[in-house]
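Here the complex is missing a single protein chain, while all its other protein chains stay put.
Think of it as A and B in the order they're written, each chain with its own count starting at 1.
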Amino acid sequence: MNTMTKQPILVVGAGITGVSAALEAAETGCDVILVEREPAIGGRVLRNHNYFPKLCPPACGMEINTRRLERNSRVRVLTNTRVTEANAGADGWSVKLASAPAYVNDRCTGCGECAKVCPAKVPDPHNLGMNETTAIRSPHVDAWPTTYTLDRSACPADCKACVEACKYEAIDLNASAKDETVSASSVVVATGWHPYPLEKLTELGGGELKNVIANVNMERMVAPTGPTEGKILKPSNGEPPKKVAFVQCAGSRDVNHLPYCSAVCCLASLKQAIYVREQLPEAEVTIYYIDRRAPGRNEDVLTRVAEMDGVKLVKGKVGKIEQGQGDGLKLRLEDVEAGQIVETEADMVVLATGMVSNLVNGDLPMNLTKDEDNFGLDSLEQKVIVAGVARRPEDVAACVRDATGAAAKSVIAARRA
Amino acid sequence: MDKVGVFVCTGCEIKDAVKIDELEEAANEQNAAAFVTHECLCEPGGIAQIQKSIDDDGIDGVVIAACSHRMKQKEFTFDPTKVVVERVCLREQVAWSKKPDDEDTQMLAVDLLQMGLARIGKVKLSEPIKEEISDTVLVVGGGLTGLTAAKAAVDLGHPAVIIEKEDQLGGYLNDCKDVIPEHPPYDTVAANPIGQLIKDVQANEQIKVFTGARIIATKGQPGQFDVELQNGGAAQSVKVGAIVQATGARPYDASKLTHLGYGMSPNVITSHDLEKMITAGELICPGNGQIPNRIVFIQCAGSRDENHLKYCSSECCGTTLKQVASINRDFSDIECAVIYKDMRTPGQLEHFYQGVQESTHGMLTRGEVDKVEAHNNGAHVHLKDSLLGEDVTIETDLVVLAVGMVPNSADGHAIRELNDAKLRIIKNESETQVADATKLVESLKHHEGTEILNLDYRQGPDLPILKYDFPDSHYICFPYETRRTGIYAAGALHAPMDTPQAIEDAYGAVMKAVQCIESNARGEAVHPRAGDQSIADFFLQRCTQCKRCTEECPFGTLNEDAKGTPEYNTLRCRRCGICLGACPERIISFPEYTVDAVASMIKAFEVPEEEDEKPRIMAFLCENDALPALDEAAAKRIQWNPWIRIVPVRCLGAVNTVWIADSLSRGIDGIVLVGCKRGDDYQCHYIQGSELANTRMGNVQETLERLTLESERVKIVELARDEFHRVPQVLDEFAETIDECGPNPYKGF
Partner (left out) sequence: MASNVLISSTSFREALAKKGGVTAARCYQCATCSSVCELAPEGLPFPRRQMINAQWGLADKVAADPAVWLCHQCNDCTVRCPRDAKPGDVMQTIRALAVENLSTPKFLGKLVGAAGSTWPLLIGLPFVFWIAFIYAVNGFTVPEAPLAWHDFVPHWMIYAVYIPVTLWVVIAILVSGSRYWNLMGQGVTRSGSFVGNLIPAIKEILAHKRFSDCEAARPRKTGHLLFLWGFIGAAITTALIIVAMYGFKTPLPLPQTHWMKWIGNFSALLLLFGGLMLLANRMKGGQSAGASTAFDTFFLFVAFMVGLTGILTEGGRLAFPPQIAAWMYVAHLSFILCLFATFPYCKFAHMVYRTLAMVHERMTGVASR
């Protein structure tokens, strides 16, 4: 009955995939070390407002996962930590973990007094830099661990405002980084993704035209804790848009950008069309697509949105977006079904940008085999399993299925002689 | 618990909000064995003090009056075999969200402490269960998914049993030549793995294979399933710990696709028929035995269609591309053309789409097929709208319909309803009952004989169906949580998927199966209360056989004896407490969660007289969404009404209506239940908790009418986990409503 492994399983990345893999392995009886480079777990999914198809909040599942983490002594969670060295051995891996200095430590009670007095501002990474927050802060409303985080490089010289405000000695501005070497029987790589940069889509106005945003930006805007407190507003003037255009495959399925399909953007845009219509019942929404990829039972989302008032689906990839009248936008495309070139206006464009594997950065020091798109590949012999979007673009439910399977494979790999 | 210590944290603005000495008075009134304050209870010094109390004074009940129970959990963990911890929330619910140094705030703090003390007096430590657990994983279905799962089970250290209804292993892939690729560069078809997989499984001594077999009965519970099967003439039985159902899917019945020409010509076939020909190495038109010059594939044949299958089967685009590639390789003179509505090759399959287009000089078009007619020896496919023009006709020799898949599932609920209806007809207790039952039998007749697992569960012999016949989990974050503990769906049965996805799914399902076995061996519950070692206790002497618990348990935990008395199967239980909420006799309890404990909380605090004009409101908040959201609101210092006393519950379904009655009879002015959304897109982690609560509150309304109380006094509100700004609003609005209702006339009785 012993499925435990000699050494813990190391899970790199604590997004939904890493957290799920860690928990499934731990609840089966394994010791797990879960490593995350951000100050809190949750990764990309906690930057979503809702999931498709049920339009349910990511925090709902994450609450249960957080509880499971709290109550399971087999999982050791290290945030603000990266893998700096990894050496494969006969029995598994020897991995060096570097934890950033714990300027704010476990004594933090989350009272928030430090943030009240902090004079420094930084772009809020949880809100994708769309607004600013204080240098010392709770990472975000659902953050776990609940410990506050500090962007030390943003501190003005000699400033000690937070230290003085903290009653619990939870802040040490001179804290130093910590290194630790751990042994792991196998490794699950769940390093996730980042959005394809908008600035690379100049032909669509990305990075140049103010009211051209990415789907991840729209998602943040609609979230109540987002940069606009949940309101969909045009970046140019802070007014709600009247005509919103979604441009699918913006940078995906494109040899000039990402040659693969990012799998989730069709459904993400359909979901966001629902957001727009619910919040702005007068707004017109048009989704410009190549194929409508709503596979499986998610077809229901497509059916629902296609029948909504005020929403149109048009086949035809938008080829060009330029400044239009005022701060409006001019889109040029061929409406394939009508066989006409269309030049149309919108006052906000959402580019459905794709997902790029974080392995592209090459800063995970493991000799991972990657495919041409920088997605990682399993190696049972090397005792490394890749899961989630680090492995392939896929939606949340698929990531969790994948993570569960990865937990199994990591144990299987660990048990191999 | 016998010896209770109260430990109050004065940090996080608590001491600015409340007078600690009054708290001490309240604690002493309840005979607390210790009362300790600390300015930061969660820091090592504070913890040490608590530990000292436990060690030196034999404290076995620790009341921590500090922050929310969701904070500092690891810090406030003490030996769970010796100590029960009760968290009284003075920070989020008092210091952060109320006016400091205010009478109402003070009364609230005292009341919360008294509630906590009352509760801890009524709870017990859990005794972990120790049961004999089988470590074998049963895999039902010996296709790609089942075989992969069985192998993985063995690799995880667990023996496996495969039950396959056909005489040979392999399932759908036995008919296939190539498969969709799962490894880079993804641009060509991959070799069919099924042959090797079958060999590996057959050679594996840890896997017992029964072919030509069916399950007659699955008795017992996870960890202790007794599976009786029949293969050939003999009946056998195996003991297993968890089940992976991988019974796959079958092609949609093409005879229903007459509008696409099926049946009007032998040269209109399904993709499955085509696959068999490709595998056999001989591709001919069935009508005339000639090799076709051209094949036209019609995608979404009977899928994404209101009149047939509403959903998309996910794999047909990939399968057609695979077949085009196979044909190009093996029968290079045949030209293949594909008509689609959308090409669905997500993720890395996009490389496959591209690769097949390139290597086969593909001909593809989007189009709506209007009609398929026989023409000469082949067919005319008429497109009413396509990229090749409006109103075009394509001539072809062979038409292949890419039909969708229908899962090989059994609708557990429907079969149970059918059987119950049949029994009612036999019992013949009343004419109307028999008439209704007969109609029901008629409408459910098609479920006859479809049983697969034949579970000996009162709620039905198979997994409940979610949508479109797939017994999937409803949860995006927890895709394996079917409604039967210890039974996991995998592969095309689980959800529409292709072969690479099915392989992945097999690993996931098996991990959950093994996890269930291991958890049971440790005496622990599985998701969502993973690690919970408590079990329910049924005081059956007082049971009135109303059967509510049996029916309302979302997981089919309870069987029934001949009289209708529930039989509790501990290892099926998820410890949600919905049975506790259902029971009108209140005979069900958990060590740390009992009807009496909450009732004591309601009775623990003082209800001010009518003249004091200080209404009292009970708020039952689900600990999975409403309470965490409220914590977040408090962290932002959002304020809400101080008349409200919050009781966290496991689920709104675990709210017993006696608590409403108790509250009202005490003179409490209003009761609000705040929990998750119900309906088709329910968010309840126990499936139907909030739905049941809603129904029960509907019944409560009748009681309110009889007592001539305003119906607004009891309300149920649904919200989502992220709606932190709404919870205070909901509570404040309810407080306003109660204020308008006026004081409860039963005050002071």
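Operating definition for what follows: a contact is a pair of C-beta atoms (placed from the backbone, for glycine too) under 8 Å apart; a residue touches a chain by one contact, two chains touch by 3 or more.
Quick caveat, the model's predicted, so the values are computed rather than measured.
Taking the complete complex into account, which shown chains does the hidden chain touch?
For the complete complex, the undisplayed chain touches A, B.
Which one touches the absent chain: B:208, B:239 or B:382?
Answer from the full complex: B:382 touches the omitted chain.
Considering the whole complex, which of A:87, A:340 or A:369 touches the chain not shown?
Counting the whole complex, the residue in contact with the absent chain is A:340.
For the chain left out of this view, which of A:130, A:154, A:175 or A:290 touches it?
The single option touching the absent chain is A:290.
Which of B:261, B:362 or B:464 touches the chain that is not shown?
Answer from the full complex: B:362 touches the omitted chain.
Which one touches the absent chain: B:354, B:501, B:550 or B:663?
B:354
Need a quick check: the contact residues on chain B for the chain that isn't drawn.
Those residues of chain B that touch the unshown chain are 335, 337, 343, 353-354, 357-358, 360-366, 373, 375, 380, 382, 387-389, 391-395.
Could you list which residues of chain A touch the chain missing from the display?
The list for chain A reads 203, 249, 253-257, 290-291, 315-320, 332-334, 336, 339-341.
Keep in mind that, in the parts below, only the chains that are shown with their structure count from here on.
Just how far, in Å, is the C-alpha centre of chain B from the one of chain A?
Result: the chain centres lie 25 Å from each other.
Okay, in this complex, where on chain A does chain B touch?
Answer in residue numbers: 1-3, 16, 20, 23-24, 27-29, 49, 51, 53-65, 67-68, 70-72, 107, 109-112, 138, 141-142, 146, 167-169, 223-224, 253, 259-263, 291-300, 303, 315, 336-337, 371-373, 375, 377, 392-394, 396-398, 400-409, 411-412, 415.
Inside the complex, what are the residues of chain B that reach chain A?
Touching chain A from chain B are residues 11-13, 39-40, 42-43, 67, 70-74, 133, 135, 152, 155-158, 183-186, 304, 310-314, 342-351, 354, 366, 385, 387, 467-468, 470, 474-480, 495-497, 501, 504-512, 514-515, 517-519, 521-522, 526-528, 530-531, 624-625, 628, 632, 635-636, 676-677, 681, 683, 685, 720-725.
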